[in-house]
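Removed: one protein chain of the complex. Kept in place: all other protein chains.
Letters A, B and C mark the chains in the order given here, with residues in each chain numbered from 1 onward.
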Amino acid sequence: MTIKEQQDAIIEEFSFFTEWAEKYEYIIQLGKDLPLIDDIYKKDENLIKGCQSKVWLHADYKDGKIYFTADSDALITKGLVSMVVRVLSGQSPENIAGAEIYFIDAIGLKSHLSMTRSNGLLSMLKQMKMYGLAFQVKEK
Amino acid sequence: MTIKEQQDAIIEEFSFFTEWAEKYEYIIQLGKDLPLIDDIYKKDENLIKGCQSKVWLHADYKDGKIYFTADSDALITKGLVSMVVRVLSGQSPENIAGAEIYFIDAIGLKSHLSMTRSNGLLSMLKQMKMYGLAFQVKEK
Amino acid sequence: MTKTDTIAELNLDVERLRKDFPILQTKVYGKPLVYFDNAATTQKPLPVLQALEQYYTIYNSNVHRGVHYLSQQATEAYEAARRKIAGFIHAAHEHEIIFTKGTTNSINLVAYSFGRKFIGKGDEVLISAMEHHSNIVPWQLICEEKGATLKVIPINEKGALKMDEFDKLLTEKVKIVAVTYVSNSLGTVNPVEEIIAKAHALDIPVLLDAAQAIQHMPLNVQELDADFIAFSGHKMYGPTGIGILYGKEKWLNAMPPFEGGGDMIKNVTFAKTTYNELPFKFEAGTPDISGAIALGAAVDYIQQTGIHAIQHTEEELIAYAYERLSAVPSLRFIGDAARRAGAISFLVGNIHPFDLGELLDKYSIAVRTGHHCTQPLMEIFNIPGTVRASFSFYNTKAEVDELIKGIEKARRILE
Partner (left out) sequence: MTKTDTIAELNLDVERLRKDFPILQTKVYGKPLVYFDNAATTQKPLPVLQALEQYYTIYNSNVHRGVHYLSQQATEAYEAARRKIAGFIHAAHEHEIIFTKGTTNSINLVAYSFGRKFIGKGDEVLISAMEHHSNIVPWQLICEEKGATLKVIPINEKGALKMDEFDKLLTEKVKIVAVTYVSNSLGTVNPVEEIIAKAHALDIPVLLDAAQAIQHMPLNVQELDADFIAFSGHKMYGPTGIGILYGKEKWLNAMPPFEGGGDMIKNVTFAKTTYNELPFKFEAGTPDISGAIALGAAVDYIQQTGIHAIQHTEEELIAYAYERLSAVPSLRFIGDAARRAGAISFLVGNIHPFDLGELLDKYSIAVRTGHHCTQPLMEIFNIPGTVRASFSFYNTKAEVDELIKGIEKARRILE
């Protein structure tokens, strides 16, 4: 699936929920599917420190594609991370670096998420795109 | 005249004026009667520095009485100074140190005078009473 | 408490008082707001808002140097506010009240000015393990600059100061003790009377961070005999941007100025500048005139409501909240000292405080989550943060019930 298809799939899934509580429950559910970061990578260099919760993110490069693994100490954060990882993992560095992320707005999460969270999510996206850029350069 | 009589006289004089402008004119007029400080005393030690205008004050002690001379660079200030000097000059140190000054309130000046002025007036009164105290001590 | 205070008089008519706070009538996500974030900032009663409006619509003007009518009105109101605050904390002199930007600014002022004069190489500054960053970082900065050392009074597992350790740390090397009166994270009320008495026995001055005390209990600086006290207007029903430093005259006079500028000088030449008297020496530039006046109105409001009644009402509410929270399965309190005020911090099972706070918000319950600007304290407890509910007299038991319900509902989602 492309980045766009992954996002559209998520939007479709979320269209079933009207209550914010259901959305949160689903996000937490999704967190369980997150490809977990290997313990050896759970170190400070891989830490994306938000204001309130921690996120560890690791990127593997294989056959022209980047594979992300991650974890977080907070459940909702973990769910959010898992969605972003689902969208971007397994894509080419170019696609990741240039990806346009619209699903967060589209599933109406923005109005629910606290700014602290949105900022955290943004710094994670930024970090992932940085990996995209970095591996692009490496390729050449 | 006693301190009280001097004050009552001033209050009586001011009772003729209803307009604030007349009061100010009279104050300025009174400034001309101020026994001027001798130039040799117009030095920094004798300066009572208000926020906006300067007052020089000198005290002479003769035959058990204190005589004040003074000056100011602003006309209204000078007028105010002259009233206080008129009330307290030529009185005994005891009477000056213990004087109760009520004429300023009584002539309705307080509501006219800016706080900057009232504060200046207060520090001058304080200074004059200090002289009263100082000469009292000297006497003993 | 005066003799005539009876328990009946100490019970506030909370429903009536709530009407004084317009924001308490608002809704969040369509539900009535439950505001339990009072330690971060309190809401403002109408008289405070009216003081602001009156100032700006009737007599706004710059203070102190003006001859004209508005300027005199503004100056009188500004100085009247100073008198109100002096009266409220029973300061010996009005000029011991310095208007600052807030607690942080007040503490920085002391750390800078006191530190510049009285702290030298090899000296020590003694703080506690439960200090807010605002009572840590300023001391780190001055200690680093002066080659002095920051020492820390440890706490026990209940979140109370280890006073025997304090005794050992309090040596002649200590030039100032700076501790919080009430912990913003734990709610612990520290034995400041004892700390002050022991420090004074060695001639060591004490600064109290009263940011979480001033709004909850009567404070008499002369009885306490504290040398410096810092607090914020916005945490005591006043506006943001204004705070107080109380300092004993003898210290404030001995300290060099902090900031330079208008109002804090007596005489300026390019060669030599002489500084103004207290309190102006420490109030450089145009002060927050409207903020000071509105803080005065907040103090009036507290006085009319009665600080003893506020204390009594809040203690009852907190006891109720504590009891109800105790019954929540797997809830543990972070900080459980015998004397407490203002705030209750807790964690539920393995739930991350951030997750719980976010869901509570969706139930229109405002609590604070995280380290509460006390990172070292969180490290001692080895937790990422807490959920903190902090109370004001205008909160109700019904609101506490909402909190309990909210926690239960959030648990079902999060566990």
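Quick note on the criterion: a residue touches a chain if its C-beta (ideal position, glycine included) is under 8 Å from a C-beta of that chain, and two chains touch if they have at least 3 such contacts.
Note that the structure is a prediction, hence the values are computed from the model and not measured.
Chemist: If the hidden chain were put back, which of C:Gly66, C:Pro205 or C:Pro279 would touch it?
Modeler: Of all options in C:Gly66, C:Pro205 or C:Pro279, contact with the hidden chain holds for C:Gly66.
Chemist: I'm checking contacts with the chain that's been left out. Which of C:Asn156, C:Gln303, C:Ser330 or C:Gln375 qualifies?
Modeler: C:Gln375
Chemist: Using the touch definition from the top, which of C:Gly159, C:Gly187, C:Pro205 or C:Pro239 touches the missing chain?
Modeler: Per the contact definition at the top, the residue touching the missing chain is C:Pro239.
Chemist: Who touches the missing chain here, C:Gly247, C:Pro279, C:Gly357 or C:Pro384?
Modeler: C:Gly357
Chemist: Going by the touch rule given at the top, which residues of chain B touch the chain that is not shown?
Modeler: Its contact residues with the unshown chain are 20-21, 24-25, 28, 51-54, 73-77, 112, 114, 116-117.
Chemist: With the missing chain put back, which residues of chain C would touch it? List them for me.
Modeler: Output for chain C: 22-23, 26, 28-29, 33, 35, 37, 40-41, 43-44, 48-49, 52-53, 56-62, 65-71, 101-105, 107-108, 111, 132-134, 136-141, 150, 152, 232, 234, 239-242, 257, 259-265, 267-270, 273, 284-291, 354, 357-358, 360-361, 364-370, 372-373, 375-376, 379.
Criterion: only the chains that are shown with their structure count from here on.
Chemist: So the centre of each chain is just the mean of its C-alpha atoms; given that, what is the distance between chain A and chain C in Å?
Modeler: One centre to the other, that is 40 Å.
Chemist: Provide the C-alpha centroid distance between chain B and chain C, rounded to the nearest whole angstrom.
Modeler: Distance between chain centres: 46 Å.
Chemist: Where the centres are mean C-alpha positions, what is the separation of chain A from chain B, in Å?
Modeler: Once rounded, the distance between the two centres reads 80 Å.
Chemist: Pull out every residue in chain A that's touching 2 or more other chains.
Modeler: Touching at least two other chains: none.
Chemist: If you look at chain C, which of its residues touch at least two other chains?
Modeler: Residue numbers touching two or more other chains: none in chain C.
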